[in-house]
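The complex appears here minus one protein chain, its other protein chains still in place.
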Amino acid sequence: MESIFSFVSPGIFSQILVGLSRTVILFIVSSGLSLILGVLRIPNVAHGSLYMIGAFMAYTVAHLFGGGNMGFWMALVLAPLGVAALSFVAERSLFQFLYEREHLMLLLLTFAMSLVFGDLVKLVWGAEYRSVPVPQVFQGYMNLFGGLPFPIYSFFLLVMGPIIAILLWLLTNKTKIGKISRAAAVDREMVGAVGINVSWVFAIVFVIGCLLAGLGGVLVAPTVSVTLGMDHTLIIEAFLIVIMGGLGNVWGALLGALIFGLTQSLGILVWPKFGIVFPYLAVVVVLIFRPTGLLKSTW
Amino acid sequence: MLDVNGIDTYYGLSHILFDVTLKVNAGEVVGLLGRNGAGKSTTMKSIMGIVPPRKGTITLKGKEITGEKPFMLFRQGIGYVPDDRRVFADLCVDDNLDIVYQRSKDWDKERVYGLFPALKEIKTRRAGHLSGGEQQMLTIARALMGSPELLLLDEPTEGLAPLIVRDLEQQILRLKDVGISILLSEQNVRSALKMITRAYVIDNGRIRFEGLVQELEANEEVKRKYLMI
Amino acid sequence: MLGPNGAGKTTLFNLITGVLKPDSGKVVFKGEDITGLPPYQVCRRGISRSFQVVNVFPKLSVFENVQVSVLSRQKRTWNLFTPSAKLAIAETDRILGDVGLMDIRDGTSAALSHGERKVLEIAIALGGNPEFLILDEPTAGMSPEETTRCIDLIKQLKERLGITILFCEHDMEIVFSISDRIMVMVRGSTIIEGTCDDVRCCQEVQDAYLGGSDACLM
Amino acid sequence: MKKYSFFALWSVVLLSLLCVFSLSHAANTIKVGIVDTYTGPATTFTNDVLDGFKLAVEKINAKGGILGNKIEYTTRDEKFKPDIGLAMAKELVLKEKVNILMGTINSATTLAISDFVRKEKIPFFVTFAKSDKIVGEKGHRYIFNMNENTEMAGRATAIALAKKPYVKYWIAGDDYEYGHAIAEGVWNNLKKLKPSVQKVGETWWKVGEADFTPYITQILAAKPDFIIVATGGSGMVNFQKAAKATGLSQKIPFYQHTATELSVLAPQGKNAPEGVYGTANYFFYYPDTPENRAFVADFKKAYNRNPRIGALYGYMTAQFIAEGYKKAGKLDTEKLVTALEGMAIDSPVGKLEIRKCDHQLLLPMYFGVTKKDAKYDFLTAGNIETIQGKDYVPSCEEVLKLRKK
Partner (left out) sequence: MNSSVFRGKLPWVIAALVVLLCFPLFLDRFYVYLTAIILLTGLCATSLNFVLGYGGVFQFHHAVFYGVGAYGTALMIIKSGLSPWLGFIVGPVAAAIVGLVIGVICIRLSKLYFGMLQISLGSLVWAIVYRWYSFTGGDDGIHGVPLPDIISSSSGSYYFTLIVTAVSMFILYRMIKSPFGSALQGIRDNPVRSEMIGVNVRLQQLLALTIAGFFGGVAGSLFVVVDNTVFPDMMFWTLSLELIIMCLLGGWLSYLGPMVGAAVIVLLRTYVSGITGYWALVLGVIMMAVIFFLPNGVLGYLDRFVKKKAGNK
């Protein structure tokens, strides 16, 4: 172990670890976006709003259950479910009538929805910012190499990432709904012609995608202040990640999130003032060399 | 089994089918013949509800099914094999069969593989990597998984090597033997005549001829004018 | 050109017109190697084509559909300020007259019948004033009357305007009635090329095309 | 076909014409227009400004208003977008004909509006924006700054820190105007007051940075005595969370402007880190005077929550407007501006004066440190040291020199 750190300073290493824990959030949110893009062909701008709603719901649930460990675990389960329920209503009442529309229309429609969601959040939770406490089990830090503190919660995120990735893999490759959705991504008409009610498959995929957005919101909540507007920066990042990885490819979302998270955190070390531009540059470079993203797109 | 009664079908503004009427009796293999662009595929899609007709009615086993969604029709016993195959390229052969809605236990994977032993050997391969003949077998196998009573076969031999065409003809005849009614559309008249008992000839969206195979063989004018033989 | 579905006819046209690039081999037009040139360059050298699937400009009027093509040939698409309405009117109208679309000159192309759109398709190709015209199944989906008119049109193009035409068709009656020479393609390769009589009774063609028959074609 | 396009355009034109004629003016009111951000994180501050203002206005109107005129106010939510904020200010002044403008928390909007009110000669009370350009470089006759700006916060902090034993300093903050201005304000002044201090390093992160752990790691490695953390908005809470998670707050003391504020501490409840130094203009529990207790009681009665800093700004602004008109003797803008210059009122935190030279309100600044308090379920400020306005606000000469530039 020591030999690695003789090349790489602990600072850089810790920066990478932090980049990775940020990647987890980005991955979870953008994999949901990618799923919806790939199967339903909806560029869902409102995805960011669902992430924000997830965070606000986490706040409510956590406080309902007293804000301790229990509150956090309940939030982790209930808030994504709440977001899923909301998205289910939206899908059945709106989206299911729009699958045949042009992408641009869908983009605008979902943008309109994100405006509506934004104001609804303001109505329900008020405009002030909220804070979700880190659960007691994950409070504090552990000392990595050379006594550098690394928050246990970030470590928890690092563990959650692979778990979600594996669950997603199982879902898309081992379950019937996953297989159907992969087939529907390419040829929805034919899926209907083998006796499957595509409309409900879409509803389920949409809900799963949104559930991931909500989950991302819950996981990020304890590390930041939960505010209106947290959807704006995230949704653009999520879109860029999906585009970079290849539309509709969940693994592309993982790869894209890795690139995005790491260029961002390492970029800060290289050129702090313009660290913000590195991820965008990465997207530009990727798309110049691979115009349809790094991995195979389902489009 | 199937009664199509005076349907008119459009793609957007363009009028494709004009007053198409046809009938498939139980256990029968009926041919829908005509050249490219004559309206064969559209007829199939109209029956399957993919491009629902704007006029006319379709009944299955005496029950009207006009305007029902494709998945409901499949669940009522219509299997559809499209002309461009459309296997689920991302999935392996097994999964292609697994995701089909099974309305009864009549047909399962074992029985399907029994009919197409070649498929069983390649069941873990991705469908997109199969040859044309294998893909064609897979689409038929896929339709069979729903235990259909009526099978719509849209140009199953198109673009296949003669040897494979012969195999396929055998398999289709075996389906007929187990009592599945089949509506078979073909450009390749020679091949079709081996399998069918009755034929409709379609051209420019209109049924121009209907009758037994023997009657068709005898009708030189229809053959020359619409089938180019 | 004859050949069953999937024989590679449209692919060949795509290779000639630069939509696809050949992995090997050359396309030579009037002594010039045009292999791998982008489509617009190929077009500017005098090759036009129509498409099998109707491929017009749906939101433009019939007149504008053809006018765009004429303007493009005249290299006027960089003209930013002269109103189009004043340019290339005579020539566009002449082409519309030639193909018989003058009556519906100002209608939107999306509202045309299938047959009319196929004709418009040819008219757009003619707007490029081609020396060499490729027609991909020009009569597919046409009514018998429209088919007759379309055949007349093709004959006229050849005789009156002296355009060299390469076309593919399923309708053998048409192929044999207007072709000087015929080539037959099967599964990506040419199996015979020659005069109508050469092709008519060739055994290989019958095997491939009709699934094994002993009668002559037509 | 395009003719109908013109019809539509015309109907829009007619619509706006109609609006002109539907305008009406109430004669005997003083109209105050408030442009502020009521969306997003800033709302936690701006709502208090509005509520504080409302409280004072209700009191004033209940007593018969000013010279027989009631105060009326309308609000506009600029959603933290300067172009919209400016358009709204223009609408309020030109269409609603407000006599006075107040707001905003967004420095960009404030500067844009400031340029506009200078031409329109409408008094503009700045209630939260912290840019020192507002009264400095871009200051003019019609602008009144009701809060401290970055330069002042820096000076006040420097005064307090100079008395502390720390020598090795690290500076970190949001890499944008506010962050740099605060940090420079503290450091330049601290250097002047205590030449022995040394800067061992600097770190700047992007605004809205979610995870501060890597920066904290870097800082810990350098082992400074004290850290000046120049963050604002949601960065305040985010940094405190990270400081708690990494144990920074137990190892090295650090300072954040407004760290001791209720807005920052209340959302975190008992989980906020202890021992964080901060400066603030107001606490509902300090100064513990009858005036402040009365104000807090009133506010609690009206809104069922404790007033925060914004409430004081809003409350005082209304008081100044009322007293200013009374002193001017009639509803005249120019007279009001002149009357306000050098005027003092009795506020919940004592007597406060608007300086004549640059229209800066002289507020006391409280330097304190976060601590747990059994009385509340959130942390409060302890060891409070008061720095008087006159001690930390830049002198008139300094400000006027900036304006000449």
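Order as written gives the chain letters A, B, C and D; numbering starts at 1 within each chain.
One rule holds for everything that comes next: contacts are C-beta pairs under 8 Å (C-beta built on N, C-alpha and C of every residue); 3 or more make two chains touch, one makes a residue touch a chain.
Computed from a predicted model, the values in this text were never measured in an experiment.
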{"item": "Interface partners of the hidden chain - shown chains only, full complex considered", "value": "A, C, D"}
{"item": "Touch criterion as defined above, residue of C:P22, C:P38 or C:P144 at the omitted chain", "value": "C:P38"}
{"item": "Identified contact with the non-displayed chain, of A:M230, A:I276 or A:L294", "value": "A:I276"}
{"item": "Those residues of chain A which, in the complete complex, touch the missing chain", "value": "43, 45, 94, 101, 103-105, 107-109, 111-116, 118-120, 122-123, 232, 236, 239-240, 243, 247, 273-274, 276-277, 280-281, 283-284, 287-288, 291-293, 299"}
{"item": "Residue ranges of chain D at the interface with the undisplayed chain", "value": "1-10, 12-13, 15-17, 19-20, 23, 38-39, 74-77, 79, 81-84, 86-88, 90-91, 93-96, 107-108, 111-112, 114-116, 131, 133, 138, 175-177, 180, 207"}
{"item": "Contacts of chain C with the absent chain, listed as residue ranges", "value": "17, 19, 38-40, 43-44, 48-49, 51, 55-60, 64, 67-69, 71-73, 76-87, 124-125, 127-128"}
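Criterion: only the chains that are shown with their structure count from here on.
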{"item": "Chain whose mean Cα position lies farthest from chain C", "value": "D"}
{"item": "Chain C-chain D separation of Cα centroids, rounded to whole Å", "value": "73"}
{"item": "Chain B, residues touching no fewer than two other chains", "value": "none"}
{"item": "Contacts with 2+ other chains: residues of chain A", "value": "none"}
{"item": "Category of the chain touch graph - line, ring, star, complete, other", "value": "line"}
{"item": "Chains touching one another, given as label pairs in label order", "value": "A-B, A-D, B-C"}
{"item": "Of all residues in chain A, those that touch chain D in their complex", "value": "10-11, 14-15, 18, 21-22, 67, 118, 122, 126-131, 133-134, 139-141, 146-154, 220, 222-225, 227-229, 233, 265, 268, 272-273, 275-276"}
{"item": "Complex interface listing, chain A residues touching chain B", "value": "176, 179-180, 182-183, 185-187, 189-198, 298"}
{"item": "For the chain B and chain A complex, residues of the former touching the latter", "value": "48, 50, 69-71, 74-75, 80, 82, 86, 88-91, 95-96, 98-101, 103, 142-143, 145-146"}
